[in-house]
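All protein chains but one are shown in place.
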Amino acid sequence: MRPSGRTPDEMRPIEIITNFTKHAEGSVLVCFGDTKVLVTASVEERIPPFLRGKGEGWVTAEYSMLPRATHTRGSREAAKGKQSGRTQEIQRLIGRSLRAVTDMKKLGERQITLDCDVLQADGGTRTAAISGAWVALRLAINGLMAKGLVTEDPLTRKVAAVSCGIANGVPVLDLDYIEDSSADADANFVLIEGGHIAEVQATAEGATYDEEGLLRLLRLARIGCDRIFAAQAKAVG
Amino acid sequence: MRPSGRTPDEMRPIEIITNFTKHAEGSVLVCFGDTKVLVTASVEERIPPFLRGKGEGWVTAEYSMLPRATHTRGSREAAKGKQSGRTQEIQRLIGRSLRAVTDMKKLGERQITLDCDVLQADGGTRTAAISGAWVALRLAINGLMAKGLVTEDPLTRKVAAVSCGIANGVPVLDLDYIEDSSADADANFVLIEGGHIAEVQATAEGATYDEEGLLRLLRLARIGCDRIFAAQAKAVG
Amino acid sequence: MRPSGRTPDEMRPIEIITNFTKHAEGSVLVCFGDTKVLVTASVEERIPPFLRGKGEGWVTAEYSMLPRATHTRGSREAAKGKQSGRTQEIQRLIGRSLRAVTDMKKLGERQITLDCDVLQADGGTRTAAISGAWVALRLAINGLMAKGLVTEDPLTRKVAAVSCGIANGVPVLDLDYIEDSSADADANFVLIEGGHIAEVQATAEGATYDEEGLLRLLRLARIGCDRIFAAQAKAVG
Amino acid sequence: MRPSGRTPDEMRPIEIITNFTKHAEGSVLVCFGDTKVLVTASVEERIPPFLRGKGEGWVTAEYSMLPRATHTRGSREAAKGKQSGRTQEIQRLIGRSLRAVTDMKKLGERQITLDCDVLQADGGTRTAAISGAWVALRLAINGLMAKGLVTEDPLTRKVAAVSCGIANGVPVLDLDYIEDSSADADANFVLIEGGHIAEVQATAEGATYDEEGLLRLLRLARIGCDRIFAAQAKAVG
Amino acid sequence: MRPSGRTPDEMRPIEIITNFTKHAEGSVLVCFGDTKVLVTASVEERIPPFLRGKGEGWVTAEYSMLPRATHTRGSREAAKGKQSGRTQEIQRLIGRSLRAVTDMKKLGERQITLDCDVLQADGGTRTAAISGAWVALRLAINGLMAKGLVTEDPLTRKVAAVSCGIANGVPVLDLDYIEDSSADADANFVLIEGGHIAEVQATAEGATYDEEGLLRLLRLARIGCDRIFAAQAKAVG
Partner (left out) sequence: MRPSGRTPDEMRPIEIITNFTKHAEGSVLVCFGDTKVLVTASVEERIPPFLRGKGEGWVTAEYSMLPRATHTRGSREAAKGKQSGRTQEIQRLIGRSLRAVTDMKKLGERQITLDCDVLQADGGTRTAAISGAWVALRLAINGLMAKGLVTEDPLTRKVAAVSCGIANGVPVLDLDYIEDSSADADANFVLIEGGHIAEVQATAEGATYDEEGLLRLLRLARIGCDRIFAAQAKAVG
């Protein structure tokens, strides 16, 4: 039995509240149980220097935890004067995941920044962020299409992410903080609707796993992402 | 007539949602109209070096805007590697305001940090932050008293803050973003329940004002803070 | 009786030595008693990016204390790699105060930077800096007008600043370090010749004050600033 | 046919030169073809703060590219004043990989730092670094055991890493720079001798892959790591 | 003929004003012509970590130019967030020069920091700083001896510095800014009273010189330092 009483392949309740804030072109509060992430998509009519003159757009992400999103207060990165390695690793992952499903030619010469700020953390903040970011991006692109700035949809596939792990020898889906702290292995899967893999990040600091273990985690991830794809579809109407 | 249709001495609707997040000892979402600030109070059983051995506690604050709290995206301070002068000025003001009503001897050798993160900005973020921070601090101290860690209440007076300004020649209360952008003068008042002043920060970059003008703004601030004191009282029950 | 033997409304001796250094377009050593601040005004034929194409100039300020301006040595901000919140707050205040009396259209597309470096501190460094900065700015603008680069005077009003506080229950003017350390309240007033207020920054960390107290401090400030306006006139005369 | 003329499951020549520099407790120059990484293992009789009093040791890693390890000069991170997200991501991966095979209790209260400096880059720098770091760590621990400072071997299993990718639709092993630049997918596998997985980092920014694709890459990685395990054995032989 | 009308072996007027500021244990304004440097010596009863438990003291220096000490405004290092290579090179030189004449055992476990802030620059700021720093250090040590904290004089020899160069083929002493800008070679000599050399830093970016040239510069430096030793003696009475 899992600490939360869930079955091994059971996700936490997923909630995606659109238009949570009013200024951003896309804005979402995404909750995986008690993990709550505010994601905004900001459209800017400029592109990074390395893309100039290519007729392409760019999608990037930034990630942060509010200092007291966690059980004990963490120091504020802006006050320390630098982002941690963990923060940079996560925001790079979010950006790559969303770029995997965006057609940059169709987006045109503009940049969309996905700001993922964790208001409350209970495990799986990066996977909630990716899953919510897709909705925020969808909303922002809907706006561009409604205004005629983008004519062909650059975002035809969904992307979602979920964590899996091996807890007490049992592969389980969507770990919360308690499970995550004691799990033997921790894997984050970023999957694309229709069966493809965008990213796998599987780590075994305590224990290790074999090919069979990896596949069992991947299969759990498919179950979880199907649940998330459904929630995303419902959120964007 | 003000852009919002309010009368000159009319506050925006005030909403204070307690326990907005679950980990912090005190947690509040405070809204002055469309300005929404998440304030958490974190209790730590340590004090800054300059207080060691004095038998006193400390209250401090940190402030940040989420990048897309505003009309256009601002760059993230953690990514830039430093906090702006504006951010530091505001967080120093919040800290001083709360310390003005806290008895540090009664608090004992512990630190309470008030993290004020602006989720959505529409003018008056620092005044909403101060007003909400009092509630978060109250909740955190209630918890310390309930556990018997603090025996005598260190927080017997309320503190609240509001902005006033002169718009089109008329003194007005609680400016929203549109009014703030075009106002001739801008003043933030931090008042203590019962009639005293904790802080005045009055600036006239465009126009200037005289003694009479300052008094008229102060009287508006009293009206506004009375409204906030009532909302604070209701929030902490 | 005040520690210095002054009456409550008595300023310290004010000394303003012009052309203290030779390279700057305006250069002043301003002394309020033992507080000594070197202010230089540097004219540069460039403007900050946000002003490009507007046909306007800009006035800005930077502030620093030499490490041993104070009783005990403070660490050097250049060595620490960042400016403190206090430094940034003060330099923003100085810049706003001088901009309040400068007509940016008449100044034309150029920037004047006021560098305020405290050689010796004994309370009131920011108010001495503002008061001296007006003289340095005046000298720099005189030079621009003498060269025909500016044809209409952009600086027709004086600005000055002074601190006031409540010490042992008595409102007093122009606090030195000893008084400042023990005062119950501390307020800095930036006033414009002719009776208007440019800035009020009044703080009560220890005690608080009411409307009447604020007015008494403001009236003391008027007395002090009249003294400073006279000294400024004599310096540029 | 691959650009290098290799078959899909063919590694580049592996060379591991031990004692490449003389001061470090373990020192290795590891070459995967033209990718050359200098790895040193430094033993220090201190541990990070979070481990104090636990009777355990720590293994950590730092990674850097010399500015001209690459085709065009990259700017020096020490001169820019911060490590890139890529650098931090890689050094965190190296550290976790080596910790996965080290028994921290047996290591005792000391820290071993693995410095991985890329002298020449031609794809696969992180996997060469991990593979060489195992040898440097082995040499350092041999030294500790020879001196009697460590009595029971904390490093009983080998760890190695290799990159795999899908190039022109074909899964290939150990990509060099040319292949890496044009590959549709890129995966780094960190494997433990005997069949277990320590880490998988599989990314598909251009194309994506399915479960079958992931397994094919994993099987190639097994082939490659077996080659590396043999080279490691020979080096410490 | 030199631009200043001086003969090749003629120093600029040297002025050393002691007790220029009041808080520091030693304080000096040193002028070599129009080059003006404020040097303070601060005594602190603590030593850097690498000296703990050795029963020795330490002398160190920090150097800075005020932004408008020069013909055109330089940016403020505290605002840029780092000290330039030039600044660090100079402050290291000043520290070494003063340590060359200080007996650290006799000084005892305390640190003296020499802050050298250039108020106005006209060539030779580092040599003026070293020469003035000796006086500030002397005054600070006199204070320690007067209080009985130091019983045996740790500073029995004087140290001074001067620049020499080759201008239009002629070796000249104590270059001002105009000469320095066009000189073919530039050398700074730090000499100890009685004939010894503490430091030579001779640079030829434009032209180069031979052994004979170096000796001629050294002999000029002796003449200059004798003048400075006399001025130091007079300043400390």
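Per-chain numbering from 1; labels A, B, C, D and E assigned in written order.
As a working rule, a contact is a pair of C-beta atoms (placed from the backbone, for glycine too) under 8 Å apart; a residue touches a chain by one contact, two chains touch by 3 or more.
Everything numeric here is computed off the predicted structure, so don't read it as measured data.
Seen in the complete assembly, the chain not on display touches D, E.
Among D:115, D:176 or D:199, the one in contact with the hidden chain is D:115.
Of the listed residues E:58, E:209 or E:229, the one in contact with the hidden chain in the full complex is E:209. Among D:10, D:34, D:153 or D:226, only D:34 touches the chain that is left out of the view.
Touching residues on chain D toward the chain that is not drawn are 21-24, 27, 34, 36, 38, 40, 42, 44, 62, 64, 66-73, 76-79, 81-83, 87, 113, 115, 117, 119-121. On the side of chain E, the interface with the absent chain consists of residues 82, 85-86, 88-89, 91-92, 96, 99-100, 187, 192, 195-205, 208-211, 213-215, 218, using the contact rule stated above.
Everything that follows uses one rule, which is that only the chains that are shown with their structure count from here on.
When the partners of chain C are compared with those of chain E, no chain appears in both lists.
Repeating the C-E interface, with the same residue numbers in over half of the contact pairs, is the pair A-B out of B-C, A-B or A-D. The mean-CA centres of chain A and chain C are about 50 angstrom from one another, to the nearest whole unit. Multi-chain contact residues of chain B (touching two or more other chains) are listed as 81-82. The touch graph of the protein chains shown is a line.
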